[in-house]
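Notes for the one structure printed next.
Showing subunit A:
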Amino acid sequence: MTEYIIKNGCVIDPTQGINGQKMDICIKDGKIVDKVSNSAKVIDATGKTVMAGGVDIHSHVAGPKVDAGRLFRPEDKLFKSPNRKSNLRMEMGFSVPSVSKTGYDYARMGYGFVMEAAMPPLEAAHVHEEIRDTPIIDEAAMPVLGNNWFLLEYFKNHEIENAGAYASWILNATRGYALKCVNPGGTEAWGWGLNCITIHDKVPYFDITPAEIVKGLIETNEYLRLPHSIHVHANNLGNPGNYTTTLDTLKLVEGYKANNDFGREQVMHHTHLQFHCYGGDSFKSSSFESKSKEVMDYVNKQKGLTIDTGNVTLDETTTMTADGPFEYHLTHLNHLKWTNVDIELETAAGIVPFIYDPKTYIAGAQWAIGLELPLFAKDKDRCFITTDHPNAGPFWRYPRIYKWLLSANARNDLIKNELKYGDKVLDTTYIGELSDKEISLYELAQMTRSGVAKALGLSNLYGSLKTGMNANVAVYDIDPENLPSDPEQYETAFGNVFAFFKDGVLCIENHDIVNYSMPKKTVWVNSIVPENKQVERDIRDKFLHSYTVDLENYAVQEEHVHNPYAIKVDITE
Partner candidate 1 sequence: MTVLHLNMVTQRAVEEGEAMESGKTTQKYFDVCSIIEMNADDFKELGINLNTVVKVTSECGEVFVKSTIGRQTCPRGLCHIRQGVWANQVVPPRTQSTGEPQYSGFPVTVEPAPEARVVPAVELVQKACNKWNGKLLWPM
Partner candidate 2 sequence: MNTVTITMVKQPQLFLEADLITPDQFAGKSIEAIGAIEISEGKIKYPLASFAKIEGVSGATAAETKIVLNGDLTRVKRIGQQMTAGEIIINSNVDMYTGGWMKGGKITVNGNADSFTGIAMAGGELTINGNCQNHVGSAYRGDWRGMTGGVLRVTGNVGNDIGTFMRGGTIIVGGDAFIHVHTHGEGGTIIVKGNIQARVGGQSVKGDIFVNGKIDFMMPGYKYVEDVEKDVDGVKAVYAHYVGDLGERHPEAKGQKVFTNLYLKK
């Protein structure tokens, strides 16, 4: 097998405390090794930054809702799709790219692993079909469980073993990775056109509250000793004044401890926090303001939490979430087309195009709040960069977000020159207070590599350049010893990786994709629990009476899971 040596680059690897040290990275047989033979192909990384492949903790890239977003927005392709490169497949779409563009663009940013943020269990086969067609990147998907009828009933009666047996069955049936929770209870209420705004609102019929659901999920997750914690999108997303709901939700972790063998320390990951840090009483009134500091103050002192940002990129994009009632609310704000899919017994989804227009005050404030979160974060290993792709902006804008974080000038310029209500944004958010704060490349690597992999329980697969790791390595045109004076260079360099290795295969060489046919993994958790006849009977019963597919056709068949990589977690041992 081919050997490579990435010579003389400035290596940044927080997992080993390496910060810009000049060293060689050797690759052999897909792994990072201590040394290679003389015949190894040399990649000259002089004056460049070398990092482990990026890890995305939350991105909507494959599955029914993403695809519906592609399907219902032909205008997202018109004059907006890049011209095809001769040796690649077509790359279609701006805010919701085709699977080819998704794989290519992640590789171009130096990312090797992406977590699909929401997989409706009933439609898991669809997610795996798209994963098959997405080139280069390894993927995993989280089944959405915060409004699942089985779990609502088990949690109501506090049957954690039963909930665990069911969740374990779902992870295996869907080839899923972690327990995702979106608008707990609220999405079930949406089945009747209702919602749960606070964590104490009762879910219609099921007589349970979002707080009880979240606690139940935490207990189930730790009972199952899963690699990742529960992954929460809290109630009341996107609404002015919602930060109190957010704090209430975050505080639910108090008293719980992580229980797993994967090095994960948190018991809850709260996703796209930007959408959950709003003060004020309405988008229309001038009371709308940032509460990122209040929320981050709590996050900073609570070790049981990790978060990702959900940065607004000021683009025209497509919002999509399992938070059905939120999307219904959104379509009333902008009167644009609205797609909704309620999924029997499980979840829902809504999709609405949205324009984060820098000429509006709200978009400017949302942009600022998204940047405040990582700037406030004390522990960069617990705060990760996302755009909640495509909700706050497309993922391929990450390099632009890095620019805004790495360079205060870039941020301040934008406030001054591009935001129409820049002064008002300065008044109502904390971005002015942070006007000289910048993160380092080392911190960026924590927020996009090491920290993310740890929170996902995937430290032994991703996010590190330690010897023996799978060789996912990105080389960027940035010289840490001579940082660019023009912040635009950050965006260019992080968006067009100089070289990228995926599992030891040279995928991008000299900025061009040279190989996209390397094997890629579908990572999933094979959870094993004690036999549970009660749950088996409950499952049979629900399929007999309530589902419209046969139980025997529900689990994704082996032939439809592509390049599976199982992480076995056996709690019976």
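Candidate entries met the following condition: all candidates are chains of the complex that A comes from, given by their letters.
Keep in mind that, in the parts below, a residue touches a chain if its C-beta (ideal position, glycine included) is under 8 Å from a C-beta of that chain, and two chains touch if they have at least 3 such contacts; residues count from 1.
Just so it is clear, the structure is predicted and the values come from calculations on it, not from any experiment.
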Inset, instruction - Mark the candidate that touches any copy of subunit A in this complex, from 1 or 2. - result: 2
Legend entry - In the complex, subunit A residues that touch candidate 2: 72-76, 78-79, 335-337
